[in-house]
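Take this structure, written in structure tokens, and hold onto it; I'll ask about it next.
Every protein chain but one is kept in place in this view of the complex.
For chain A:
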Amino acid sequence: MISPVKIWRNQKKIREVLNQSGKIISFTRVFMPPAGFENQAPYAVVLVKLASGRNYIAQLVDFEEKHLKIGQKVITVLRRTRSPSEEGIIPYGVKFKPL
């Protein structure tokens, strides 16, 4: 369940991972989405090793086909993540775009 309180609490953590670069270590294109993501499918999900050494999973956006490969350099950006819940809160989170 997406609680507005949980969104508020978690948004404080987002700034820590913004504007960080890294490299794709695995990728996929999702054709069968979970609830809340129906309007976005198909979309790309990538696993990235950030320059800090930490791995991070998020969607890849604003990309061309040639960018969806292991080793591609990417950077974290702030984006809307899924359809708003009934409370009307719009969830924002981290996605990657190619560098």
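Here is the rule we use: a residue touches a chain if its C-beta (ideal position, glycine included) is under 8 Å from a C-beta of that chain, and two chains touch if they have at least 3 such contacts; residues count from 1.
We adopt the following convention: contacts and distances are computed from a predicted model.
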Listed names "Acetolactate synthase small subunit", "Acetyl-CoA acetyltransferase", "Gonadoliberin III" or "Putative lipoprotein", matching UniProt entry of the absent chain: "Acetyl-CoA acetyltransferase"
Hidden partner chain, residues of chain A it touches: 10, 25-38, 40, 43, 45, 47, 54-59, 70, 81-82, 91, 93-94
